[in-house]
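Got a structure for you, questions after.
With one protein chain removed, the remaining protein chains of the complex are shown where they sit.
Chain lettering (A, B and C) follows the sequence in which the chains are written, and residue indices restart at 1 in each chain.
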Amino acid sequence: MGLIGNWLDRWSERSTRNVAQRSSRRSALNRIGKLMVGSAFVLPVLPFDRTSQAHAAEARKRKQATDDTACDYWRYCAQDGYLCSCCGGTVSTCPPGTEPSKVAWVGTCRNPVDGKDYLISYNDCCGKTSCGRCMCNTSHGERPGYRLGLHNDVNWCMANDSSVFHCTTALIVGLPEGNA
Amino acid sequence: MGLIGNWLDRWSERSTRNVAQRSSRRSALNRIGKLMVGSAFVLPVLPFDRTSQAHAAEARKRKQATDDTACDYWRYCAQDGYLCSCCGGTVSTCPPGTEPSKVAWVGTCRNPVDGKDYLISYNDCCGKTSCGRCMCNTSHGERPGYRLGLHNDVNWCMANDSSVFHCTTALIVGLPEGNA
Amino acid sequence: MNSIAWARRSLLALACMGATVALADGLDSTGVVEMAPPTPQRLYVVDPAFPHMIDGRMHIVDGDTERYLGVISTGYSASVALAPDRKEIYVATTYYARLNHGERTDVVDIHDAQTLSWKGEIVIPTRHAQAMAARNVTQTSFDGHYLFVQNATPATSVTVVDLKARKVIAEVQTPGCWSVYPSPSVAGRFSAMCGNGSMLTVTLDAAGQVLSRRQSAPFFDPDKDPVFTNFDRYQGRYVFVSYHGQVHVADLSGEEAKFDAPWSLLNAADRKQHWRPGGYQLLATHEPSGRLFVTMHDKGEEGTHKDPAKEIWAFDLNTHQRVSRSPGYGAGGLAVSRGDKPRLYALNVEEAKITQVDVSGAKPRFLRTMQPIAETPIQLELQ
Partner (left out) sequence: MNSIAWARRSLLALACMGATVALADGLDSTGVVEMAPPTPQRLYVVDPAFPHMIDGRMHIVDGDTERYLGVISTGYSASVALAPDRKEIYVATTYYARLNHGERTDVVDIHDAQTLSWKGEIVIPTRHAQAMAARNVTQTSFDGHYLFVQNATPATSVTVVDLKARKVIAEVQTPGCWSVYPSPSVAGRFSAMCGNGSMLTVTLDAAGQVLSRRQSAPFFDPDKDPVFTNFDRYQGRYVFVSYHGQVHVADLSGEEAKFDAPWSLLNAADRKQHWRPGGYQLLATHEPSGRLFVTMHDKGEEGTHKDPAKEIWAFDLNTHQRVSRSPGYGAGGLAVSRGDKPRLYALNVEEAKITQVDVSGAKPRFLRTMQPIAETPIQLELQ
């Protein structure tokens, strides 16, 4: 938990400095995400960022605030994992029988409704094997492991009794300036 | 091993009695099997008999004796599993690091080259998790579990130190009458 | 808002694990979803996950909304049974200390069916049959007191687990026989189908001692017309079908199995077209209407007995008359929901799709085909 505090502090420093360069990141995966809600397991399950180069930049601009089972949902700008919303959980709660991760990585995502930036905590849900539904991998603000609190290529169930990864939630843990 | 002997005896009795009604069974899976050699993991992995009704009967007639990585290879008439030929093994030997099953089910398949029936032993290869390549499921002569030696809906790695199923081989263990 | 305040809020949120409420100030807290109470249309889809058989699953899905409710890990080549009251799920499975090597441990895992959480395990002999998941390889006694688990080494036997005492009370040898068919009225009694066409019935006392062991006269000829081991129940009796479409109804309540005279699903025209039953969980009954549903295909021959359905046929179990023919939906498995609005669920094994058919009226009525669930679903149970 102390580490999380540290990460948040570090993140907040960075966010202050870098706020101008943040942009709404959204991957072409949203379409894949949607397809997979419908036809998971028949279509290939695509775990990583499959962004088509041709459309990546354009795709990054779009995002939505209505369907949290799609990868272009605004909170998923730095997501990496199966969406818990497709796995029996919700955008912020774990599926039955799993346990929220004790530690998490964070990202900053812009809500298209109010145009403001929110601090998002990506808590994995742990204790059951991969959900396998609605893989979503985006990397806005993601950093290598030496900035571990911003790193999503590691299993954040690591500190739970069972470190087995099932899916990932996206919790609002910080509000835009002025809303606190 | 005693059980295998019993099954063989029982099988032989049956084969004598039923020889007239045996036909060359081959499932439409052969096409799927071929596809999967080429594109395993991107196409869905189809574990069971996906026989299209429209073509099943016709498909059953065809079989070949040249490509043992395809499900329509003649020895696979009662196959059920990933073809070891696609997994680093051969039609009769296991992939490196796996162990042949100590027990097996058997089938009778007609070799299109000489038109004669051979007794085939389907030995699983054991000790590594599912190969996942070239699934092939056919059921010529397959019978429920009360005829266990002719049953393919059970894991035949069951008697090995590791009962974990990897793939299935198809061994000639009985020659046509007159060739002994 | 400054960074310190954000950090504090986050720590607060993260400290509230287990709560499902969003904080009033717009911040989220971690938590776990509580499932709504079950409806008759809750589905339990058993998925051996062939490409990764070590990691089998049972998916829980709401048939009304198609919402994916959650999953249970079932380990390696599991067989699964629901408690009669659907409060618990029993999974007979195998674990190795190191995934695919090391010490083998077979257990019956017990899961809470409403929270989908693991409640505990009962260690069983390391002989559990690693069979394709199917009803006939693991079942509870009629009252949920015992669990019968098929073994194969390949010698066949049955492990009897006392679910109340959470321990194994017996292992019964059943050479040449296969399946566990619990008695509809005696908790410590089960039957098994045997290679000579007979039914073995074993009766145990509460301590697991064998009180009786009776083999019926053969009721079918396994060489001429094998009977599928899958089943459904009707009026406390077991309904089976054969490769060639004979229906066998068994009374397994007593010390020795009794059988009705078999009857055929086929008329002369059907026989000419070689209609046959085919699939895995290839038949389902609906008690209130006395109907039997069977997955059927034409042009049947040796080796087609697992082919998917070209049609689903319905029969009146009392008159033995066919009452409807429906599309097959490519089904290899069937199940009918209980309650006021019975639905037939037809599982297309190939495409992992489930078709819902309204069977509340005389004529089956197509409702919808659900989006694919699972990788390699093979068994389907209902609330």
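Everything below uses one rule, namely that a residue touches a chain if its C-beta (ideal position, glycine included) is under 8 Å from a C-beta of that chain, and two chains touch if they have at least 3 such contacts.
A quick note: this is a predicted structure, and the numbers were derived from the prediction, not measured.
Here the chain not displayed is in touch, across the complete complex, with A, B, C.
Residue A:158 is the one among A:65, A:113 or A:158 that touches the chain missing from this view.
Among B:123, B:138 or B:152, the one in contact with the hidden chain is B:123. One chain is missing from the display, and on subunit A it is touched by residues 3, 14, 17-18, 21-23, 25, 45-51, 53, 56-57, 60, 77-78, 103, 127-130, 132, 135, 137-149, 151, 153-155, 157-159, 161-165. Subunit C residues in contact with the hidden partner, per the touch definition given at the top, are 49, 51-52, 54-55, 73, 75-76, 95, 97-101, 105, 107, 109, 118, 121.
Touching residues on subunit B toward the chain that is not drawn are 1, 4-5, 8-9, 11-13, 16, 37-42, 86-90, 92-102, 104, 106, 119, 121, 123, 128-133, 169, 171-180.
The rule is simple: only the chains that are shown with their structure count from here on.
The chain with its Cα centroid farthest from the Cα centroid of subunit C is A. Averaging C-alpha coordinates per chain places the centre of subunit B 26 Å away from that of subunit C. Separating the centre of subunit A from that of subunit C, both taken as means of CA atoms, is a distance of 36 Å. With each centre defined as the average position of its C-alpha atoms, the distance from subunit A to subunit B rounds to 45 Å.
Among the residues of subunit C, those touching two or more other chains are numbered 375. For subunit B, the set of residues touching two or more other chains reads 44.
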